[in-house]
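Note that one protein chain is taken out, while the other chains of the complex remain in position.
After this line comes chain A, so read on.
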């Protein structure tokens, strides 16, 4: 009988372990494309969490469901179960094991964080930080993304881009050529440093394909670095609620080869500043039209809102309404 129990538990543990591994592999497919080196680091970390999380979930829910199925009282059985009040060893184990587990997860998360070299907003001193990468460590994961970050930092100067957020627009300023754009263009495989500013309220600078996010705080300059590694068009979203047209405060992010990027900069520098299309301003003006505005109107009228800032005047604006391919 005891042997049978051990056998069942072993088989279940193997099944759970296999399912957890499978889930850990699956987890990569839940994300948008990995367009930055940081994204790869995050996805590895997330996969580890998913695997362990699945293991814990199934490890607990298995015995739970087992007793629900097999330990039910028969209809006229009025007796009580065995008066077991606890088991010291069991309780020590299930305190110590989670403790070790969460400390391990904290440590691994910390290592990933360090490898991403995400800058704390308070670290205003501009240091080039190749020393932050410590290849001597035993790496829990594939060290390729970390290498990519390191190469990007070492091979070329960091691209500086100033980002201004306001209600409800994103404006990107390239100080090197002194041009502005409402579409964010980035060179692939280069380290990029953003300086984030807000003109009014809190905004959130969030590019899901990069897995990175930083709130933008008025009266603060926040530095933020990342390393795009995959060309394509992605979406920048405002992640911190910023008022009425918050959901429409999006921009496209175009990651392109360095020469195309240079070409784009040159073209944009030649372009005259023109007002860009702005979804918030467009909707606001439409909502305030007196005539002919019944069509396309929402079913329930709203309240007064802070008027959107006038559409940004920039050297380059996409000619279409922002539309990135589905991730």
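Here is the rule we use: a residue touches a chain if its C-beta (ideal position, glycine included) is under 8 Å from a C-beta of that chain, and two chains touch if they have at least 3 such contacts; residues count from 1.
Here is the rule we go by: contacts and distances are computed from a predicted model.
Here one chain is missing from view; checked against "Cell shape determination protein CcmA", "Phosphoribosylformylglycinamidine synthase subunit PurQ", "SDR family oxidoreductase" or "Cytochrome c oxidase subunit 1", UniProt names that protein "Cytochrome c oxidase subunit 1". The omitted chain makes contact with just one of the residues A:242, A:256 or A:315: A:242. Mapped onto chain A, the interface with the missing chain covers residues 30-32, 41-42, 45-46, 49, 53, 56-57, 60-61, 63-64, 67-68, 71-73, 75-87, 90-91, 94-95, 98-99, 102-103, 105-106, 109-110, 112-113, 116, 118-123, 200-202, 204, 206, 208-209, 211-215, 217-220, 222, 235, 237-248, 250, 283, 287, 298-306, 324, 326-327.
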